[in-house]
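Shown next, in structure tokens, is the structure this report addresses.
Only one protein chain is missing from this complex, and each of the others stays in its spot.
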Amino acid sequence: MEGIGLTHYLTLSAVVFCIGVFGMLTRRNAVGVLMSIELMFNAVNITLVAFARYVTPATITGQVVAIFTIAVAAAEATVALAIVLLIYQHHRGIDVDRINFMKW
Amino acid sequence: MDTISLAFYALAFLIIAAAIFVVTSKNIFHSAIYLILALFGVAGIYVLLQAPFLAAAQVLIYVGAVSMLMIFAIMLTARIADQTIRHTNEQVPTGLLVSLGLLAVIVYSLWQTPFAISSDPMPEGAGGTLGKLLLTQFALPFEIVSVLLLGALIGAVVIAKKDSVRREPEAPMTPLPKSAEKVAG
Amino acid sequence: MLELDKLVKLVGDGIEAVVTALGLGPTWVTLVQLIVAALVVVVFAALVVLFLVWWERKVSARFQMRLGPMRVGWHGTIQTIADALKLLQKELITPANVDRGIYFWAPVVTFVAAMAVYVTVPFGKGLIVRDLNIGILYILSITTFTVIGLLMAGWSSNNKYALLGGFRSAAQVVSYEVPMALAIVAVVMLTQTLSMGEIVSQQAKFYQWYIWRQPLGFLIYLVAATAECNRTPFDLPEADSELVAGFVTEYSGMKFAMFFLAEFLNMFTVAAIATTLFFGGWNGPFLPSWMWFLIKTLAGVFVLMWFRWTYPRLRVDQLMSFAWKFLLPLAFINIVLTGLGIYIFRP
Partner (left out) sequence: MVSDFAAVAVFLGLGVGFVLITFLLAKLVSPSAPNAIKNSTYECGETPFGSAWIQFNVRFYIFALIFVVFDVEAVFLFPWAIAYRSLGLFAFVEMLVFIAILIFGLLYAWRKGVLKWY
């Protein structure tokens, strides 16, 4: 075992991902849920960049995919936060446990 | 221990600690600040993985834009004074179980998998290679990103536009505290 | 003869000799060299700010046919030092209702963001701490922390003026960040690199300065940069008459001074970036390179001050429409024109 290898980065990514999962499951505030999702996105990105570095360093495709992920995450955050705002204005709260008006 | 390992462990500690605070902090604004810290740490990890351009993109987009947007959203929605309400739902034990189980499975399989480590050199320079890839091999996804961004922009505009929102009567002002009344009277 | 790169090399070698003599490896040599470099930059930053504050007062006084500070030292030269000492002695008031942790860290974030930029600013020949390969993008990304710092300050103060000031400020800074980044993109199309050192070395001759090929880009950059440092005519976030002091309302003493320091440092930074990208950086005849850099950058700062005493403040709606309806389309047009130009005049 010499130095830091691919597995170290992937383990870090796994830990961050699972923290994100925990937050997503337990947060009540919708913005909090979104933050947890951002953590999960970042965990995935660490994985992609780590693979780009260690498995396909010549063609850095992992980095390309990671930059697409960042763009998608930003787009997701934009729309999601706009929806959060709308829900807040209609229902005076963004507690995800109570946002059940799409249920019938 | 060499410098890279030291940097990795320091960053890993920073990211994990900040991430835990993100999901457990009672104050949602504090969560946002910890999230920024975690995202900055991830940028550091990108630097260690020789992806400096991605690190800069990470800081520009996540810290400069997405986190800021979240702070704005918190501003607009949260009544932060209500710190007394529970910030988590009743799924904490289940959530803990699920995420720890997931972690165990992932980590176990990670350490069992022999990855095909390649020792080819990374291309030098920042962004240039990425630019070429974006415009040749990944030209279609690249254009689709612009469509996606357009979709996000239109979606956000439609959803958040002022007159699409029904104006509800404002909540009554908080009554003046006793001391203020005395001064006013 | 007055070039400082020899001196820098001498000091670096000296550090190496001392650290190696202490029996420590090359990692420690680099570390100590970096710490010394960072200390030098901090001292330099403090001196620059002291000078700029005095200069701003003098310039504004001249524009208004006054004398400005005259009492402390020759023509008030050490007035700012006196002011700094005064600020140091002021009580650090922490209002009762603030969010203590964030209130404390906000000035730290703002100042560190303003200072960390200088890792890759080319002060002169051989006078660059590290020529990062993402140079200009690094500067853009690290300065985004300024926005976070002022949002933290505005939020944690629990004060209506501070909050409104902080959010106005953030909205303004991000609005002008897009045209600024796009103006820089147009320059990068010509330079084909992000490294600040290389961008300077591409502009060795007077006619190679990128301002000649990017006049529109420079104008966009100038306006956006003025707005980025919250200078008049874009100083709405701290419009005294409406918002008291904006996001710094609840800060006093040294904590206030940190925001102040960061603001003036940012002014120097945007002028330094303009010098590097458009005016050939430290290139110039006769004088030592660092002197050219300082002359050009201070001239840029002077232009910012000139703006302040010439234009009235914009209204907040004008400010936003100007960024989104005028500067942003203009920046796009600039990029397309640059692309066409490169394609047509390609050697």
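For clarity, chains are labelled A, B and C in written order, and residue numbers in each chain start from 1.
Please note the rule applied: contacts are C-beta pairs under 8 Å (C-beta built on N, C-alpha and C of every residue); 3 or more make two chains touch, one makes a residue touch a chain.
Keep in mind the model is a prediction, meaning the values are calculated, not measured.
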Can you pull out the displayed chains that the omitted chain is in contact with? A, B, C
Of C:S157, C:T226 or C:S289, the residue touching the omitted chain is C:S157
Absent-chain contact - pick from B:I20, B:L110 or B:V145: B:V145
Hidden partner chain, touching residue among C:V129, C:L150 or C:M305: C:V129
List the residues of chain C that touch the chain left out of this view. 30-31, 34-35, 37-39, 41-42, 88-97, 107-108, 111-112, 115-116, 118-119, 129-133, 137-138, 142, 155, 157-163, 167-168, 170-171, 174-175, 177-178, 181-182, 185-186, 188-189, 192-194, 244, 249-250, 253-255, 258, 316-317, 320-321, 324-325, 328-329, 332, 335-336, 339-340, 342-343, 346
Contact set of chain A toward the excluded chain (per top definition): 67, 70-71, 74-75, 77-78, 81-82, 85
Residues of chain B touching the missing chain are 3-4, 7, 44, 47-48, 50, 52-53, 57, 60-61, 64-66, 68-69, 72-73, 75-81, 124-125, 127-128, 130-132, 134-136, 139, 142-143, 145-147, 149-150, 152-154, 156-158, 160-162, 165, 173-174, 176-177, 179-180, 183-184
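Assume only the chains that are shown with their structure count from here on.
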Rounded to a whole Å, what is the gap between the Cα centroids of chain A and chain C? 33
At what distance in angstrom does the C-alpha mean of chain C lie from that of chain B? 27
So which bits of chain A are touching at least two other chains? none
Residues of chain B that contact two or more other chains, please. 53, 57, 65, 72
Mind listing the chain B positions that touch chain A in their complex? 2, 4-5, 8, 12, 15-16, 19-20, 22-23, 28, 31-32, 35, 38-39, 42, 45-46, 48-51, 53-54, 57-58, 61-62, 65-66, 69-70, 72-74, 76-78, 86-89, 91-92, 94-96, 98-100, 102-103, 106-107, 110-111, 115-123, 129-130, 133-134, 137-138, 141, 145, 148-149, 151-153, 155-156, 159-160, 164-166, 168, 171
Can you name the residues of chain C that touch chain B in the complex? 27, 99, 101-102, 132-134, 137-138, 140-142, 144-145, 147-148, 151-152, 155, 167, 170, 174, 177, 192-194
Quick check on the complex: what are the chain B residues that touch chain C? 3, 27, 29-30, 33, 36, 52-53, 55-57, 59-60, 63-65, 67-68, 71-72, 75, 125-128
